[in-house]
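Only one structure is covered here, and it is reproduced in the block below.
All protein chains but one are shown in place.
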Amino acid sequence: MPKVSEIIDLDQLDPRQFSTWPFSQDYCVTCGLCSSSCPISGVDDFDPRKLVRMVSLGLKNEIVESRWPWICTMCGKCEYVCPMDINIPGLVRNIRAIRERDKVPGILHKGLDAAIRTGNNLGLPKEDFVFILEDVGEEVAEEPGFEGFTVPIDKKGAHLLTTIHNKLVNTHTDDLKHWWKIFYAAKEDWTVPSDEWEGTNWGLFTGDDEAMKTMVGRIANHMETLQIKNLLWPE
Amino acid sequence: MQRRTLIIGSGTCARNMAEDLLSLDIEIIVAVKDEGPDFSLSNHTQHASAEVLKHTRLVKCRGSVGDFTVFMDQKGETVERNVSNIIIAEEDTREPNFALYGLAPSSHIISSSQLKDLLNSPGEGALLSGEETIVFLSGILDESNPVITKEIMLCSLRLQSEFKKQIYILTKNLKVAGDGLEVLYRKTKDAGVVYFKFADASPSIEQNRNGRAHIAFNDEVTNQQFRLTSGITVVDETIKPSDYLSELSKILRVDRDNAGFAQTGNVHRIRVLTNRKGVLAAGPGRAVQSAEEHMADASNAVLRVLEFFEQEEPEAIINKAEINRSKCVRCLTCYRRCPYQAIQLDTKPVVVQEACEGCGICTAECPKGTITIKGLSGSEISDQIIKPDSVNSGKIFVPFIVAFCCRRSAARAWELAIEAGHNLPPGLRIIELPCAGSISYDHIFAAFKKGADGIMVITCHEGNCHSEKGNIFARQRADMVFEFLTQMGFEKERLIIKSLAANMAMEFSEITSGFEKQIIDLGASRIKPGG
Partner (left out) sequence: MNVNGKSVFVVGGGIAGLSAALELARLGVGVELVEKEDVLGGHTRQFTCKATDKCVRCGACIVEEKLKGVSDNPGIKVHLGSHMEKVESSGRFVVSLADNKGSSHSCETDAIIITSGFSPFNPAGKPYGYSRFDNVITNLDLERLLRKQSLVTRPSDDKAPEKIAFIQCVGSRDAKLNHLWCSKVCCGSALRMASLIRSRQSETGVTLFYMDVQTFGRDFQRFFNKVKNDVRMIRAIPGDVFKTEDDRLRLTYFDSAASEPREEIFDLIVLSVGLTPGTDLARLVAQLNIELSDSGFVSTPEKGSGTHEDGVFAAGTVLGPMSIAESVASAGKAARDVVEYLKI
C-alpha cells in the first residue's frame, strides 16, 4: 500500500493550515460512508476520506502533489451520504486550486489554456466551427419534417442563447441534431455565438476560479451584445 | 421509630442527599473518612438534626433496616450510633494508567487529574508554557467511558482555545454515549483538537531516558505514519472503588460487582438498592457514572428512605420466614444463605421480619426443617398439585406436568403466554414459588407422589435472580435429585431445570411444550399417586 509520505513528526504538523476552508472537513468522524459510497474508491488506493483527513491534518505538500484529488469525478455522492455534511467535492476543488497551474494534469490544463486563448477547449478556429455547424444543419434540413432548417448564428435579439460542448463539434457532431430538432419543433427563436462558444468550463475541474470567471464572462458578454435575455447552458 | 439516616461519603451526591433528607424532616449523620470539604448544612427544622462526623470510618454494623447500630472509629475513639437506613455514597478513586501504557510519571508524562490540577492552579505551571503539543492517551488498551472522555474533551478545549496548545487525542473507541458529548466533540474540533482513532492496532508507546514519551503510530485513514517525541503526554485514568468503599461493602455485607462497587448489576437493584434492605448505594459508591447521574441517584435514594418512613401499607403482602427456636440446632446455614442478610444472631438465628423478602431459601436450606413460611410447607404445596382435568379424560396419554415457577420470572412469562394465546401443554400445572431457591426435596417428591409424569423447575437466568443466588440453589437441589433418581432406578429425565426471563412468553411455551414431548416419549410415570 503506497504511503502518503515518510514518517511525520506531530510536532512539525500544522493542522490549522486549512482550518479556514469552509467545507466542515474538521467535523469528519471517519465513519467511512463517503469511501463506502464513492464509485472510484480503491482506484490507485484513492478514497475520499483520505483527502478530508489530509486537509484536516494540514498535510499540504502531500495533498498538493498527490494524484488522488485529480482522480475524483466530483460526482457528489460522498457529500450526499456524509453525516457531517462535509462538502467533499468543494474540498477536492480547493485542493486542485492550490496546485501550480502548470502542474495541472495534461488534458485539463491544455484544454483550459486553449479555451482562455482561443475561446474553446479545442482551439478550433471560427471558420471551421461555423462550417461544421452549417454542414450539420444541412443534414438536418434533408430529413423529412425539417425542411428549411437553418442554424441561426449570432442572431441579435433572439429569445434563447445556447452554448456548445466542444465534443459536439469534434467527435460527436451528430448529437448536435437532438437539440436542434427540439428547437425547430418548438418553434424556438434560438442562436449560438460564432466565437467563444465553449460550454465546458474546465476551470470548474481545475479549481481555477479566474478562468471560470473569464469564460462565464464571455457568455454573459454575448448575451449583452446580442441582447438575448435567456440562456441555455446544458452542462 | 427514629427517623435517622447514615450517609457515608462527602462528595456532592452525599451532601445533596443530606440536605434533601433534612428538608424532609429526616435526621442525618454524615460519616466522612477524612477531613472532607466544608459541610455547611442548614438545619431545616427544629426536629431534624444533622451530625457531620469527620475522620470517621465505619468498622462494624449490627441490626437490620429500621434499627441499625453502627460502630465507627473516629481517630481511635469508638462512636456508636443508631440509624434506620444507611446510604453508601463514598467517593471512588482515580487510578492513573501509567503502568497500563508502560510509562512512568515524569515532568512530561502526567495523568489527567494532574493536568486538571495544573489548569486550575494559579500560574498554571511552567510545565505547560514550555510545550506546544499535548497528547492524550485514552482508552487504547482498555476501553474508556464517557465520564473520562468528557473530562478529556473539556480539558483539551481549554488547552486549545485558552492556552493555544495543539492537542492530539489518541483513542480506540471514542465514548460519546453521554448527554451533550457529540456536540462537545464537535466543539473540540472547532477549536482545533485532532483525534487519532485505532481499530485493532495500537500506537507504540515508550519512554525515553529524558522522561518523555515516544509515541509512534499509523493513522488508519491515510495509512500515514506519525510519531511524537516532544510535548506533554497525558494518560487517562480508571475509575475504581477506593479501598474503603470495598471495605464498606464487606462490613455492611452487601454484594459487590466485579470492580468492587457496592451494588451488583442485577437489574432488580435498579436504581439504588442493594441486596440488603435499608442499605442503599448511591453516586460514586454505586458505579462509574457522571455528575448528573450522581444527582439522579441522590433523588432516588432519598425517595427510598422517604418511602421507608412514609409508606403505610407495603406494596405486596409477603409471607415472611419464621424460625422455630426450639427445633433450631444453630448450624447457622440460614444465616449464611440468606441473600438479604435478614437473619440475625441472637444466641440462635432470628429472622428480622422487616428485612425478610420471603424468598424461602432458608426454609429449603435448613437441614432440620425448622423454618416456615406461610404457603411454602410441604403439605401446602402438595395441596396445590392437582391434576388438570384434561389429564384424566380420554385414552390419549396427556402428561401431567408440574412446573415450579419463580413468581418473578417463570410465572410472569406463563401469564404472558396465556395472554398471547401461545400453545401450552394441557396437562400443565403451575406452582408459583417466591423464588426458585425455595424449592425443596419435599416439593419435588410431593409432585411425583401426586402422579406428576414430569416436573419442571423454572428459575430466573443467572444474574437475574432477585435473591442473587436462588437459581443456583435450585440448580444444586435439582442436581441432587437427578443423582437420587438415578440411584433409585427412576428416569431422571422426568425432572428438568430451565431458566428464563419474565418477558419471554414464547420461550415459556417452547420449553413446556418441548418437555411435554419428551415425557410423552417416556410414557406415564410408574409412581402411583397417594401415600
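Every chain is named by a letter (A and B) in the order it is written, and numbering of its residues begins at 1.
Keep this in mind: contacts are C-beta pairs under 8 Å (C-beta built on N, C-alpha and C of every residue); 3 or more make two chains touch, one makes a residue touch a chain.
Everything numeric in this text was worked out from a predicted model, so none of it was measured.
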Chain not shown: contacting residue from B:Ala287, B:Cys334, B:Val391 or B:Ile497: B:Ala287
Per the touch definition above, residue among A:Asp47, A:Glu62 or A:Glu188 touching the missing chain: A:Asp47
Per the touch definition above, residue among B:Ala216, B:Cys331, B:Ala501 or B:Ile527 touching the missing chain: B:Ala501
Candidates B:Ala191, B:Leu306, B:Leu485 or B:Ile527 - the one touching the absent chain: B:Leu306
Residue of B:Lys150, B:Lys175, B:Arg337 or B:His443 touching the missing chain in the full complex: B:Lys175
Residue of B:Glu131, B:Glu220 or B:Glu491 in touch with the missing chain, whole complex considered: B:Glu220
Residues of subunit B (touch criterion as defined above) contacting the omitted chain: 20, 24-25, 142-146, 173-179, 181-183, 186, 197, 199, 220-221, 223, 257-259, 261, 264-268, 270-271, 287, 292-293, 295-297, 299-300, 302-303, 306-307, 310-312, 315-316, 408-409, 412, 416, 460-464, 499-504, 506-507, 510
In subunit A, positions touching the absent partner: 1, 24, 27, 29-38, 41-42, 45, 47, 49, 81-85
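Keep this in mind: only the chains that are shown with their structure count from here on.
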Whole-Å gap between the CA centroids of subunit A and subunit B: 63
Of all residues in subunit A, those that touch subunit B in their complex: 1-11, 13, 15-16, 19, 26-27, 30, 49-50, 53-54, 56-57, 59, 62
Subunit A-touching residues of subunit B, taken from the complex the two chains share: 132-133, 135, 166, 168, 186, 189-190, 192, 194, 197, 216, 219, 221-231
